[in-house]
Each structure stands twice: as C-alpha cells, then as structure tokens.
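Let me begin by presenting the structure, written as structure tokens, before commenting on it.
A protein chain is absent from this complex, but the other protein chains hold their places.
Just so it is clear, A and B label the chains in written order, and each chain counts residues from 1 on its own.
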Amino acid sequence: MAGASHRRSSRRSSAEMWGLGYNAALVAIGAGLLGAGAGITGSFLVLRKRALVSDAIAHATLPGIALAFLVMVALGGEGRNLAGLLTGSALSAWFGLLCVGWLTHATRLSEDAAIGAVLSVFFGFGILLLTVIQSLNMGRQAGLETFLLGSTAGMLYSDALTIAIGGGLATLAALVLRRPMLTAAFDPGYAVATGLDIRRVDLAMMGLVMAITVIGIKIVGLVLIVAMVILPPVTARFWTDRADRVVLIAGVMGGLTGLVGALISALAPNLPTGPIIVLTGSLAFAISLLIAPRRGALAALLARHRYQRHVHLRQGLLALALNHPVHERYTLRLLIHAGLANPDGTATDEGRAAAARALLDESRWQVLRADPAQEIAASHYDGLRPIETVLTPDQIAQIDARLAPRPLP
Amino acid sequence: MTLGLAARDGRIVAPDDTTAAPLAVRGLTVTYGEKPALFALEATFDAGVMSAIIGPNGAGKSTLLKAVLGMVTPVSGNIRAFGRPVSEVLSRIAYVPQRATVDWDFPTRVIDVVLMGMARELGLLRPIRQDHRDRAVACLSRVGMEHFADRQIGQLSGGQQQRVFLARALAQGAELYLLDEPFAGVDAATEKTIVAVLKSLRDAGATVVVVHHDLATVASYFERALLINTTRIAEGPVADVLTSETLQATYGGRLAQAQLAQILG
Partner (left out) sequence: MIGAEFVALSLPPILIGCLAAIACAIPGNFLLLRKQALIGDAISHVVLPGIVVGFLVSGTVSTWPMMLGAGGAALVAVLLIEGIRRVGKLEPGAAMGVVFSTMFAGGVLLLEQSDTSSVHLDVQHALYGNLESLIWLDATGWASLLDAQALAGVPPELPRMAITCLIVTGVTALLWRPLKISTFDEGFARALGLPVRALGLALVIMAAMAAVAAFDAVGSIIVIAMFICPPAAARLMTDRLAHQVWLSVGFATLSAVMGYVLAGYGPLWLGFENSVSAAGMIATVSGLILALAAVLGPRRAPRVA
C-alpha cells in the first residue's frame, strides 16, 4: 500500500517539478546556504574534536522555544512568531552551552558526560514544557513539535525568507572567521603566540554553531541538525589532508547537501525535509568512506595488503641474501610467484641478484642511519624504501666507500 | 647485522626457535600507518637477567611490548615466551604499562589496584579473603606503600602511582616482568625503590625487561641491553652494546658528543 501511494505521488511530483513553489525554492536556497555555513563551521568543531557539542546545543534549544511561546502568549501576542521562537531557542541553547562548560571545568566530569547530561535534561525539560503548553490549552495546535524533526510544510513566506537570510549570514560569518578559527583549531600554541585570543575564537565558533542550529531547527529539526554540522567535514576529510581544503570541501559539500536534499523532499509528499537532507549527506559520506583515494576503506585495505607483501618480500630477499632458509609459506609463495625463488626455497639467478641488491640497500641504510650528519635523509628509512629515492648517486658512492672495509657482522 | 625471518601465526620454526627463553622475538614488523614502528626486529631476553630496551622517542620500544602482549597486530613476525605462544603463558607474565595510559581519577583505592594483580586466581566471583589482602599489603610494603593501602589513587604522586603499579605486578607472581618506562617522571627515591625491587626479582630467578630512556643509568641498573630504532641496532651485555658507534646509530644526531662522553665514561 505504501508502494502504491508512493508511485502515485512521484508521478504527480514530476509534473510539478518545474513549478516548484516560490516558498519551496526559497527553502531550498536557505537550506543550501545553511548547509554551507554548517559545513564550514563544523570543520573547526570536528578539528577541535568537539563534534557532539553541537548536539547538546541543538537539544538545549527546546526549552527556549517553549518558554518563548509561553512568554509571547502571556504578553498577548501570537505565540508562533518564528523570530521570537528562534530568539528563545538561542537563549536556552546558550545557557545549555554554559552548563556544558561549567560541568566540564568546575567538576571532574568529562566533556562527553557534560554533553549527555545537558542534552537529555534540557530536552526532557523542553518536553515537559510542551505538555504544559498543551495542558494550558492555549496552544491547541501550537505546532511546536515540528521543531523536533523540522517541517517545511505550510511554511510562511516570511519564515522561508528568515531562514534564507539567516543561512546567508551564517555562511558569510563563517567565511569571515575562517582564518582565526583555523589557526585556533589547528595550532592553539601558535595562535596564542600571535596574539589570538583562543577563548574568543572558541566563543565565536560556538556562537556560529548556535546560530546555525537555531536557523536550521525549523527545516531539519533539533534531533538531526547535528548531522549538518558533522557530516560535511568528516566527508571532506576523506578527500584531503589539508585543513584549509577540508573547510572548502565541507562548505561546498554542506551547501550541495542542503540544496539537493531540500529539492528532493519538495518533489513528493512523505519525503520529510530534515531526514532527506541528512540522508543525502550520509550517502556522500558512505561513498567517500568506501572509494576515496588514500583515506578510503578500499584504498586502505589495498595499501595494507600491498604493504604486507612488500614486507614479506623484502624480509624473504634478505633471508636469501644471508643464506637463511625461508620458512614461512606466505613469504616463499611470494618469492616463487615473483620468480625469485625455486619451489624448494633456493634462490633463482634473478632472486640472487635481487637479494644482493636488497642486502646492499639495507647495508647502505645502516651506514646512513649511523651518520648523525644525515639525520634528515635517514628519517626516510622504513625498511622498504630504496636508498636511491633519498640520496644522489654521489652520496651513495660516499656511503659505499665507507661500507666496503666494514664487513657485516 | 642480522635480519629475521618473517613468520606468522607461530607456524614457522626458525633455527633457534626451539629456545625456551622467557621472551624471543623473530622478524617482527609492526606498522601503524605508512611507516613501520618496528621492522624485522630480532630480540632474545634470557632467563634471570635484567634487560633494558633503549632507543629514541618513536623507536618502537613501547610498540615492542604491546606486540608481545598482543595489543597490536604485527604485519609479520613471531613472538614466543618460554618457547610457547605468548597467549598461552600470560599467567607467567606481569606487565606494568606507562603510568600516563590510565585515568588516575578512577574511583578506586590503592589496595583495590593491587588486588587486580590477583584477578586470575580470584576469577569472577571468588570472595576476596583476608589472606589476599595480606598479600596485597605485603606487595605494597615491598615498594614502601603499605601505609597508603586505603588511599584513593587520585591522591598519589607520580612516583607513588608507579610504585602501586609495580606492587600490582608483584601480586601477579610472574616469572617475566615487562615494564614500560617505569622511571618516567618519578622522584629519585621511587627510582631507587623500583630498581631495588627489580633486582630482588632478578635475584629470585625472574626475568625483567624494562623500556628505559635514561642512558646515564643503563650500566648501573641492567646487565643486558637491546638498542633499537625501528630495527635492532645492537643487543648484548651493556658494556659491549653501549659504544659510541651503536649509540650514534641508534640516536643519530640527537646525542651530543658531550653526552656520549659522559655515558661511555
């Protein structure tokens, strides 16, 4: 039954595809901008190893939303004013952040415990307040529950505009602050030496995370907003080792994820915006995890296998050179396969030559590593690397001159 | 220079592998990433001897102990204790990890830490009786900590923490003691106590292997030394092993000539 309704809806949606409502387009742009800002800011958070602080911030918004609603109603206003609700959520998120900091610094609890405590207690208190609103009968359909999982259905034009502008401002702020945040995240010692106030940079970073959370909860929901902050940087990390590139890729990735996710969810009903944005990001993460060159799972697996082969081959060759029998079957199999050894374990002509080369190389390395003047070159030693890749022929000749009179023990 | 044979899973018997030495390492290669921490390492630790493992930072000293105890998986190599795979003879081995690897804020008392050394005999549910406690206190008094039995471990100084760790190892009643940097950041009195205890263990026939970083004290504390820097540089009696050539090969330019002169007398 689910399948049938799904098929029906997708047919209808393809007809509507180009007639994407003005609001939906605005929401998609907002989600894209928000995603870019979240990706950039999240990079620093992840570099600082404080990724889940953003989850505490997100959950801590709930009491603020409920209290803001209560206050606005008490003042005789319309409780559902988005700007008002977001202000409330920002205040309580800030208070939650202060609690995390206080528990971490003033008590022996570690930051993860502080995050978990703040997250659950603030969230529980928020739920409590939501039921208070229900029981007071003033909300009837206050609709505050939509902040849990986000909702773009029936969003007002002004709300969509608020989100788009907010997302743009957050991205802009993240771009402006990226240099000091990068320095603080990467090299706090250096940052202090250059007169950068780390506490203020941290504060600014948390402020940005909070701003992004507050703007994003209407679309993505407070349970899932953490994904928008974490997924882009950890995905970007697979593609580069350079911190500034991580920031760049994460920003682009976050922006695309937000935009594409919001567009997909606008195509059909039953495709909630928040989860679709998150799952789009998750898909990018999973693909990167698997196939990224060098850091991906596949590449790492192949590299490990190749490395193991090299080690066994090298150790096997050295054993041949020193006339030790090769006992291990894996090593022997590799040698035979490479045409370096006969099935009985003796070296082939080619193997003898290779073994002699390996032994010469190893001996040269020993000389090099014993020479204090050559420390930098010697640091390249890893048991496998040919010395020719580190030294010039002249330098090698010098080593050979020292090698000759000293027989190997 | 000798290089070891690659052997995996203990299937291969190298020429001298029949040895029942308390600890024998053959062709051990361990890597954490691109660069090996240890490459084709060979080492033998003889019974009833106090040996030092020496090398610069990042030379693979701690990695060697971790590989011996199965905490890291080698790329290749064979490790035997008392002629058998290490996992079969763990009850005869005591291990003192680096002090810094542990959260000293953990809610427990000194005596509880020492009792952890008796975990094998206590099993899951056997009650801790007075004689267990007496033995634990006896171990503590060997390191001069008997008056601290009921202290919370967080209240101890670095040297006291190290002595408690040694007392826990004593409680294991092992034949082979592996210690990872036991003298790092401890006071002089603690260092003296630890050395005395280790020597008494050796005199009682136990084998002691210590990852050590202070070259100045090697000769007075240990009989044998293993110099490593990813590979084995030298192994043997301290007097034979500590030469300007081997130290140069181990430490490269990190060792100033003045230091060298001091160490070698």
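Heads up, the rule we're going with is that contacts are C-beta pairs under 8 Å (C-beta built on N, C-alpha and C of every residue); 3 or more make two chains touch, one makes a residue touch a chain.
Quick caveat: nothing in here was measured; it's all calculated off a predicted structure.
For the chain missing from the display, the contacting residue among A:Phe44, A:Phe285 or A:Trp365 is A:Phe285, taking the whole complex into account. Of the options B:Arg168, B:Arg202 or B:Arg224, the residue whose C-beta touches the omitted chain is B:Arg168. Listed residues B:Asp105, B:Asp187, B:Asp203 or B:Glu245: the one in touch with the omitted chain is B:Asp105. Residue A:Gly116 is the one among A:Gly101, A:Gly116, A:Pro188 or A:Pro372 that touches the chain not shown. As for the chain not pictured, it touches chain B at residues 66, 69-71, 87, 90-91, 93-95, 97, 101-109, 113, 116, 119-120, 122-125, 152, 154, 168, 178.
The missing chain lies against chain A, touching residues 1-2, 5-6, 46, 49-52, 54-55, 102-103, 105-110, 112-113, 115-117, 119-132, 134-136, 145, 148-149, 223-224, 226-227, 230-231, 234, 237-238, 270-272, 274-276, 278-279, 282, 285, 289, 295, 297, 300.
Note that only the chains that are shown with their structure count from here on.
Across the complex, chain B is touched by residues 108, 307-308, 311-312, 314-316, 318-319, 322, 324-331, 362-363, 366, 369-375, 378, 381-383, 408-409 of chain A. Taken together, the chain B residues at the contact with chain A in this complex read 1-8, 11-15, 27, 29, 31, 34-36, 39-40, 75-76, 105, 229-231, 245, 248-249, 252-255.
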